[in-house]
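Of the protein chains in this complex, all but one are displayed in their positions.
For reference, chains read A and B in written order, and residue numbers begin at 1 within each chain.
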Amino acid sequence: MNSRFTWFNATSLTLGFVFLYLPILLLVIFSFNESRLVTVWAGFSTKWYVELFQDEAFLDAALVTLRVALLSATVATILGTLAAVVMIRAGRFRGRTLFSGMIYAPLVMPEVITGLSLLLLFVAIGIDRGFWTITIAHITFSMCYAAVVVSSRMVTFDTSLEEAATDLGCTPFQSFIKVTLPIMAPAIVSAWLLAFTLSLDDLVIASFTSGPGATTLPMKIYSQVRLGVTPQINALSTILISVVTLGVLTASFLTRRAETKRKADELLAGS
Amino acid sequence: MDRKSGRFLLIGIPYLWLGLLFLVPFFIVLKISLSDIAVAIPPYTPTFDLGAGWSGFIQFLSGLDFENYIWLIEDDLYINSYLSSLKIAFFSTLFALLVGYPIAYAMAKAPSEWRPTLLMLIILPFWTSFLIRVYAWIGILKPEGFLNQFLMMLGIIDEPLQIINTDTAVYIGIVYSYLPFMVLPLYSALEKLDGALLEAAEDLGCTAIQAFWKVTFPLSMPGIVAGCFLVFIPAIGEFVIPDLLGGSDTIMIGKTLWADFFSNRDWPLASAVAVVLLLLLIVPIVLFQRQQERAQEAEK
Partner (left out) sequence: MNISPNKKPSARFAPWEDPAQKPLVRFGNVTKRFGSFTAIDNISLDIYEREFFALLGPSGCGKTTMMRMLAGFEKPSEGTISLGGEDIADIPPYKRPVNMMFQSYALFPHMTVEANIAFGLKQDKWPKQQISERVEEMLSLVQLTKFAKRKPHQLSGGQRQRVALARSLAKKPKLLLLDEPLGALDKKLREKTQFELMDIQEKLGMTFVIVTHDQEEAMTVASRIAVMDDGKLIQVATPEVIYEYPNCRYVADFIGDVNLVEGRISSKTEEMVKLAWAEGQGDIDISNKNGCAAGENACLAIRPEKVHVTREEPQDVDNKIRGVIHDIAYIGNLSTYYVKLGNGQIFRAQESNRRRLANREFTWDDQVWLSWRNTAGVLLQK
């Protein structure tokens, strides 16, 4: 599209980003508010952060969430990568349509249904609900996202690279490990990041599949929020937002730097 | 490990996982939706008992009925929940389109060196917690919240507006939360648009505005359709937004299901609600799938 960037465009961009970011900004600012009222400014204070770190229930919940997210993201990325390989490379096999249906369906499935159905499964087979059921539930839905992310990159993968590796003496398995995986690494990393944040974020599915003793951070936040707005939640939100923002910005900075470096190298090599 | 068994494992592992944890649970939901509520653990009857053999299975089958589904039709609450979910999802989608289109358009028109940053700014909120983003709006929409303070300061209103706990708050919440899903497909459709087409339209007598309606808008249709489905489908089953921002008279099906399950502990009825919701969603999902396939076809 040609660039005739008018005042109209500038206005809609500005308003759009104000709409997207102002609520988050207000949330962050008022986490440093002295007063218990989150909407009236009463001076700067970090006391809510201090209070937060003394609240053991929150710390426990954070620990549970982190463990669930780390474990489920890792397993989901492995399973999702396998699923992507199956979808892109395995060719035809019996039940292929069902398979790709099962990959795509969870993406559009309402969380309440996914949560309910998994809970009913766990009840039916009589597993005690808690940490493990939440983890398994998270693996199940986030592996589908991981599969989509990895497969969208794998579609454009040049298979002649693998053929070259095989030609030079690798078995198919070796060429996958030595050639395909390293090239797919950025996609696999972003799949892991996505699975991790999805798990970190999930309230509905965790609420269904958790049992006594396993409360995740979103569940804790939710039960607090239902009671009303508190500066403690603002402080917690600020921490979460900073961590995620920092992570995403670093990741994108690293990929962009690698990209610029590659381009510069190509330019040097070309001259 | 020879090639054939390797391939079998490769396909088998993810297949088995999804089959056991995605497909089987649906049949369980279906089965429980045909059961009756019971004061027991688990709180429904009949339960399937493998030890009872064939006669146990017959007895199990005879215990199933469509009572819950009949109840869904008879009780106004459920029909209203479905209809109101559809209505709220529809209008939120429309508002998201109206808000998202100018943003996506401006992004596509922006200098190309800005675009990665703009794209990043659109995606970034998606990575931060959904729950927190919805929570942020409570502080804004409350009677003593930022919006009311701001409007009263400007002298536009004298009395605080009641926005939180109304449908309006739910619309705002859905548009806000799902805006990236609307903007991204719109942006990718608009960004692909060849600038020469607009110049050709101008050359043939169109003003810039006419060129927009005759060329840009129809050519961005795939993006519009994709964006609308991506907002509409999850909005129907939304629970967090109507629960936190909506009022007691804001009924959406996700909220109703949640209440039946957690408050009333009527698992069979909640399952029936889920089954009907799923049937309701199949239509837009299939339409969306078709549209995606057609769009992919057109790319070739």
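Here is the rule we use: a residue touches a chain if its C-beta (ideal position, glycine included) is under 8 Å from a C-beta of that chain, and two chains touch if they have at least 3 such contacts.
Keep in mind it's a predicted model, so treat the numbers as computed, not measured.
Looking at the complete complex, one finds that the omitted chain is in touch with B. Among B:Leu16, B:Met120, B:Ile157 or B:Ala200, only B:Ala200 touches the chain left out of the display.
Within the whole complex, the absent chain has one touching residue among B:Leu219, B:Leu280 or B:Ala295, and that is B:Leu219.
The chain not shown here is touched by just one of B:Ser5, B:Thr117, B:Gln210 or B:Gln296, and that residue is B:Gln210. Interface residues of chain B with the unshown chain, by the touch rule above, are 194, 196-197, 199-207, 210, 214-215, 218-219, 221, 298.
Keep this in mind: only the chains that are shown with their structure count from here on.
Taking each chain's centre as the average of its CA atoms, chain A and chain B sit 18 Å apart. Chain B meets chain A in the complex at residues 3, 6-7, 10-11, 13-15, 17-19, 21-26, 28-29, 32, 42, 48, 99, 102-103, 105-112, 116, 118, 120-122, 124-125, 127-133, 135-140, 142, 144-146, 149, 176, 179, 183, 190-191, 193-195, 198-199, 233-234, 236-240, 244, 254, 257-258, 261-262, 267, 270-271, 274, 277-278, 281, 285, 288-289.
By the touch criterion stated above, chain A contacts chain B in their complex at residues 1-6, 8-10, 12-13, 16-17, 19-21, 23-24, 26-27, 30, 37-40, 79-80, 82-83, 85-86, 90, 93, 95, 98-99, 102-106, 108-113, 116-118, 120-121, 123-124, 136-137, 139-140, 143-144, 147, 172-173, 197, 200-201, 203-204, 207-208, 218, 221-222, 225-226, 229, 233, 237, 240-241, 244-245, 248, 252, 256.
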